[in-house]
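The other protein chains are all here in position, but one chain of the complex has been omitted.
What follows is chain A.
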Amino acid sequence: MNKMKRLPLLVLAALLVMLAAAGCGASNNPGGDADAGGDGSANGGEGGGQTEAGANALEAIKERGKVVVGVKFDTKLFGLKDPGTGEVEGFDVDIAKAIAKKLTGDEANVELKEVTSKTRIPMLNNGEIDMIIATMTITEERKKEVDFSDVYFNAGQSLLVKKGSPIRSIADVTKDTQVLGVKGATSIKNIEDRVEGLRVKQYENYQEAFTALRAGQGEVLTTDNAILYGMAQQDSNYEVVGDIFTDEPYGIAIKKGEAELVQAVNDILSELKSNGEYDAIYEKWIGEKPPAE
């Protein structure tokens, strides 16, 4: 009798244990599955792309009358989604629109898809997007996986100082200059290699480093100029000075083997540069004229 009474309890306990185990499994899954989900939709994209197979990418774009461009949605000045309007805006976005206008006749014929540094190459290579315009530095490593257009933005490490600072370029930075940066950034090593004996004060993120600079806890903040220009626009008491002292040129990435599209994009870029449209976009976002080439 006693045992009979206990049995349901045991079953219940067993069930609970199983449920808990299943629960754990389920709660672990989203993290692990996220990638798989991404792949799934990526494959769908590939399927869509394959219907246009045969024709090259340039013809496919013209036929469909729309360019699908991968841009960042979270990067100030280059591609940032305005939470109020839902619009994605920035330098990269304007370049994308200008290219769409030249290819299809109307800048409205551009579809912006969000990419991150991690997702952009897979998304390009499986046909979800026609090109990447997303603060992407041209490197030898990446050239093995995708083709690049000509440089459309000369990114590189630079310096942000308070207006009126005696520091005008990297040459004015000595080992006693109070330089600020972010923990783990390659820019720290670059500048410490360049200025012997310099010790950069390193913070958790760029917002904190900039706050420290504004609080007078340092003289110079150093990282990519693209980020520094964003800060300079946040607070007009600060300016980016000196030339870039590392080269991280941004290019537009296009799937390998699409020479016609690369050529078309390069032609458009040089046209934009010669007719002043590029300068206008540059000034609109960066706040100053592009450096002379």
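Just so we're on the same page, contacts are C-beta pairs under 8 Å (C-beta built on N, C-alpha and C of every residue); 3 or more make two chains touch, one makes a residue touch a chain; residues count from 1.
Rule of thumb we're sticking to: contacts and distances are computed from a predicted model.
Per UniProt, the protein behind the absent chain is "Glutamine ABC transporter permease"; the candidates were "SUF system NifU family Fe-S assembly protein", "Phthalate 3,4-dioxygenase, ferredoxin reductase subunit", "Gas vesicle protein" or "Glutamine ABC transporter permease". Considering A:116, A:169 or A:217, the position touching the chain not shown turns out to be A:217 (whole complex).
Although one chain is not drawn, the whole complex shows that of A:153, A:203, A:238 or A:278 it is A:203 that touches it. For the chain left out of this panel, the touching residue among A:83, A:164, A:184 or A:276 is A:184.
Contacts to the hidden chain, counted on chain A, fall at residues 180, 183-184, 201-204, 208, 211-212, 215-217.
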